[in-house]
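Here the complex is missing one protein chain, while the rest keep their positions.
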Amino acid sequence: MALLEVKDLAIAVAINGRLVPVVRGISFEVEAGTTLGIVGESGCGKSLTSLAIMGLLEGSQVRITSGSIVFDGQDLLALPPERRRAVMGADMAMIFQEPMTSLNPVYRVGDQITESILQHRRISRAQARERAIELLRLVRIPDPEGRIDSFPHQLSGGMRQRVMIAMALACDPKLLIADEPTTALDVTVQARILDLMKELQAETGMAIMLISHDLGVIAETCDTVAVMYWGKIIETAPAAELFADMAHPYTRGLLASIPVTDREVDRLEAIPSRVPLIGETVTGCAFHPRCGRARPVCADIDPAAIAVSPSHSARCHFPGEDSA
Amino acid sequence: MSFLHSVRDIFRGRAMGTAGLIWLCVILFAALAAPWIAPFDPLDIDPVNRLTEPGWPHLFGTDHYGRDTFSRCIYGARMTMLIGLGSVAFALVTGGAVGMLSAYFTRLGNFLMRGIDVLMAFPALLLALVLMTLLERSVVNTIIVIGIVYATTTARILFGMTLKLKREVFIDAAVCSGAGHGSILFRHILPNLISPLLVQASFIFAFAQLQAAALDFLGLGLPPEVPSWGNMLSESRIYVTRAPWLLLYPGLLIILSVFSMNMVGDAMRDSMDPRFKDDIAGV
Partner (left out) sequence: MLAYTFKRLLALVPTLLAASVLVFLFVHLIPGDPAAVLLGDSATPEDVARLSREMGLDRPIYVQYFIWLGHALQGDFGTSVFFRTPVMDVIAGGAETSILLAVLTMIWIIILGIPIGVMSATRHGSWVDQLASGGAMLFASVPTFWLGLYLILIFAVWLGWFPSSGFPSIHEEGGLLNLRYLLLPSLTLAAPNAALIIRLVRASMLDVQREDHVRTARAKGLHPARVAIKHVFRNALISVAAAFGFTFAALISEAVVTETVFSLPGVGQLVVQSILRRDYPVIQGVILVIVCLYMVINLIVDLAYAWLDPRVSLK
C-alpha cells in the first residue's frame, strides 16, 4: 500500500455562501521514499490540494467536499482534530513558498524548531535544543550553535528556507510536502535547496510531494509527475516517461513556455488565451479553448483519463498527437 | 449622481454604517427644522412645572427651570452639528494645510511638524482646557479650541500620507511634465487625499462630540445658557437622584450620535484605499 493515497478529492471555496468547486476530484498516490511532483499554473488547485492533505484548510472559506486522504493507513479526514494534529508536523510536515514570512519574526529560530519537537516528542528542553542544532547541521547551516539563537530577520532567504526544512524534519516525517519551496529564492539558491532536499531524502528515506509551477524544478527532482489544470489531474506519468513523451497538449505547452538558455530560442512560446475563471462553467475539455488541436468533440465531451502506457495516462481525446 | 453612487457603494452591505448614516440624517433634520418640530421654546422658563417626569405634553419631562427637555434636545442637535461640522472644518483645513505643505516643502515641514509635536505633547482634553482658560466661553471659541486639538492629529496623518504620495510615480511624471507646485499639490496630491480626509473627518466629528460634552460638563465649554446636550447634562447632574431621566435623553443622544459617526467612519475606512488604512486613527 502506498504511503499516501488520495482518492477523488474535491475541494470548494465558499464565495458569498455558494460553494464553488476548485479541485474537481483528483486521485494520486505517493509511495514511501519517492517524490511526486504536482505541476500547474497558479490557481489550478495544486496548493489547495497540499493544504488539504496537510490539514490546514480548517477555519478558512475552503471545504473538502468529497474524497478521501489515506496516509500511512489512517483516513485523515475521519480522524478527530486531536489525532489529526498528532500527525501534523510529526509524520507529515510541510514547507512553504515564502521563507521570508513563514517564520515567526518574534521568536529565535531555535525556539521555533524546538517548539515542533516538544510538541510531538517527550524529551527535555535541553535535548530538544541539541536536536535542533543537529537539524540545523543536517540542513547545512554553517555555525549551527550560533545560528540557533538568531532571529529570522537576521538570516537570508535561502537560510530561512533551510530553517523551515530543519523544522519540518524535526520529527523524522515520512512525508514532506513542499509547496513551491524555491519560487521566492534566487536561481542559484533554488538549485542548492533542491539538492539539499534530494540529499535529505536519500539520508532519511522520506517521501516528498513537491508542488511547483516550474517544470524545470519538477524534472530535476521527481520520480512521478502529475500535471494539474483547472482542478483536475490531466496527465500523470513517471518523470522520465513524461518528459520523453508528453501526451497532453497542455503539458507540452507548459514545457514550451519555459525559456531554455542553453539553446537558441527564436521566440518564446506561450499558451494562448486564459484559464477559465474559478466558478466558470466549461463544457467539454476545460483546455479546449486554448488547445491548438481541439476538434468539435473536445467542446462537447470532457475526456476521461486514457492510458497511454501502463504507467502513463492523460485526459485528452487525442493524446500524443502533434498539434496541426 | 456619482456622489450618490459612491455613497451607495460605501454603505452597501454595511448595515451598521447605514444605520449610523440614517441617524445622522435625522439629527441634521432636527437641527435644521428645530423651530418647527420643537413643541416648546427651549428657553421658556416655567417654575410651576419643575422637574416633571416624562409624559404629556413634556415628552422628556422638564428641567429645574421647568424648561421642556424634548425641545431642548431638538435644539441641542443644532449645537451638535455646529460644533461637529465647525471643528471638523477647522481641523481639516488648518491641519490639512500644515500636514500637506510640511510633507511637500521639507524645510518648512521640519519646522512646522516640530511645532505639531509640541502641541501633541499635551493630552487632548488638557490642551483644550488650557486654551479655553485663555478664551471666553462661546460657540466660536469652543469650535476653534476643539479644531486646534484635532488639527494636530490631522496634520500628522496628512504629513505621512503626502510623503507616501510624493514617492509615487505619477507625481514624478507631473514634475517631469513641468507642473508647478500649486498644480502638483492641488491637482495631483489633494484629490488622492479626499477619501482618507473624509474618513478622518467622521472620526474627528465623533471625538469632537465627546470632547465638547466634557468641556461643557467641566463648565469650560459653551456658555451655560446655550441648549447643548453637554450643557443639559452638566446642569442636571445635581438632580440625578431626583430626576434621573434628565440625564438619560441628552446622554443617549450623544452616545447614539458618536456611535453613528464611528460606524460611518468604520464603513468608509473599510471601503478605502488600502495604502492609507493604517494611517487613520479611529476608535
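Lettered A and B in written order, each chain numbered from 1.
What we mean here is this: contacts are C-beta pairs under 8 Å (C-beta built on N, C-alpha and C of every residue); 3 or more make two chains touch, one makes a residue touch a chain.
In this text, all values refer to a predicted model and were calculated from it rather than measured experimentally.
Novice: Among the chains you can see, which ones touch the chain that has been omitted?
Specialist: Within the full complex, the chain left out of view touches A, B.
Novice: Using the touch definition from the top, which of A:V23, A:L103 or A:L155 touches the missing chain?
Specialist: A:L103
Novice: Considering the complete complex, identify which of B:L43, B:L129, B:I184 or B:M272 is in touch with the unshown chain.
Specialist: B:L129
Novice: Using the touch definition from the top, which of B:A38, B:L197 or B:I254 touches the missing chain?
Specialist: Among B:A38, B:L197 or B:I254, only B:I254 touches the chain that is not shown.
Novice: Specify the residue from the set A:A2, A:L19, A:L56 or A:A219 that touches the hidden chain.
Specialist: Answering carefully, the residue with contact to the hidden chain is A:L56.
Novice: Where does chain B touch the missing chain, residue by residue?
Specialist: 16, 114-115, 117-118, 121-126, 129-130, 132-134, 206, 210, 213-214, 217-220, 230, 233, 237, 240-241, 244, 247, 251, 254-255, 258-259, 262-263, 266, 281, 283
Novice: Write the list of chain A residues that the hidden chain touches.
Specialist: Contact residues on chain A toward the absent chain are 54, 56, 85-90, 93-94, 96, 98, 101-106, 112, 115-116, 119-120, 151, 153, 164, 167.
In this text, only the chains that are shown with their structure count from here on.
Novice: Per the centroid of Cα atoms for each chain, what is the distance between chain A and chain B, given in Å?
Specialist: So the centre of chain A lies 54 Å away from the centre of chain B.
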